[in-house]
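Below are the structure tokens for one structure; questions will follow.
FYI, not all chains are in this one, though none of them got moved.
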């Protein structure tokens, strides 16, 4: 097993949980190899602490929230939002009775957490995901999967969408990848991979959004990645020659948080600009999306990790790369440089 | 994983099983990292042998008892109470066909086993537990749990009973630990930790033993530990100002046997001086006690071990100790000294 904390970018926000997962009932979750407890105070503020009582190392997530603190289930120590002990039933509250607290922000329906230098935890560095806030125009369903694989394998999956035609029967079109137009490029640290499928058949998935689907349309699958592992996927279909604004848009957001080098929390949000405010359709779309990710993507990604064994480094295995791997390789290079730069800056600090 | 046989005290009796667990149907159990088979001969004598046939290493516990011997299920070799082969269906009985046998005693409803120097296996060194033999005055129910944690974490649990007020709703009183009087001390190698709770509310558990429970009473929770891991807990309630002899006494015995550095056989006996000879109450008390140990104590102790990872040594993790940890620390120190002394004596032998 690799000692691989150093393989994660630290000075950035990661998704710790969907907003709806965090309540006054504590949630224990492993994030970047750290045990973290997440909870809301009785006033509703989100708190993230190291999930180990410093007294006897019992997870605080087994305890309960009292006011704005969490009480250890074993001997009753209570810790406040900044990690310091606020009550010791067995004696005085010593200075040393404290645990690490992590900065958090609640935004876009997610709880974001910062594991790097707290002085750099600037909310303005959150990724920009305006679609999640345009509720008049888009409805999203959301989920989270636990994938037993390194998070970069999930990034690779998303940055090479040619796999759609082979892995996902419900998303594939009759034409396969033949005749797709592709372009890959980077803009600063963002990687972009666009695919157009003009005058193609519609996938089973695309048909769901039309009352009367056209026999063919102009499809697209455009994806953008930014470090460490945030992806925005613009999938859509218009009538042949039609305008994007008038067609079906089914954008999706993919936010990956490493639990360990070998396990990933995969937060997804699947949106649409049709059939808004339709809870029955929400349920159907949630089930379909969850099923595709869980039984198709997760299956091959975990099988890849199993082939790699106890290595988190795909490239050390010398895969035979094809043209559509270019964006994923760009992203891996950017991330690797960012992690190296961060490590260099850290070791240069006085 | 630690090579840690040396971390166990050897020259002492450990509980191998409850008497009722051992019959002519062999029982295989790991004790102090040794595979042991326990059985009764057809005459009723208890035998403890290494649970590996020396021929092909199949566990003898898969075999069957014939007379006073156990027959290997694979090729029919039979071994007697002292470990020597008494029948080889395939040839003559060679001297070398023998396995280790361990001294045992049956007492207090338990089978005790000795892994140290057999010449020192003196029955008089058994711990003294007279209550288990005062059947006119006390009825006990008994059980055994397998706890996936180092046995000293279980000792720690019992030597700091302040946890009762946080971990065990059925045992807690409204007052919590506030106002408890405590004293900790050692007498030779015995550690004593006493808690008094004068004029307190009664716990749900305590109320079970009264037909008409008083609204408050004088409670106590006094525990004694002796090496390696035998604990006697005197819990009881009297009417306010009443005499101990006239109140409810619910003593319990806790006997811990390491299976490995990371797994413990936890033998418990829960007694009472009320509602004697009431089998329906026995069943209810057994279920309640088992549930508390299994879903509350076992839960946090195993979570502690998970936090410690592949270390059996809590102290190397530098826990922040509180006042009520004093008795557990005394016990750890005594045990550590005893183990060191034993190892020193062993290496000094000619």
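Order as written gives the chain letters A and B; numbering starts at 1 within each chain.
Keep this in mind: a residue touches a chain if its C-beta (ideal position, glycine included) is under 8 Å from a C-beta of that chain, and two chains touch if they have at least 3 such contacts.
Not measured: the values here are computed from a predicted model.
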Tell me how many copies the full complex contains, given that 2 of them appear here. 3
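In the analysis below, only the chains that are shown with their structure count from here on.
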Of all residues in chain A, those that touch chain B in their complex: 35, 52, 54-59, 62, 71-76, 88-91, 94, 96-97
Provide the residue numbers of chain B that touch chain A in the complex, in ascending order. 156, 160, 162-163, 165-167, 176-178, 299-300, 303-304, 307-308, 314, 317, 319-324
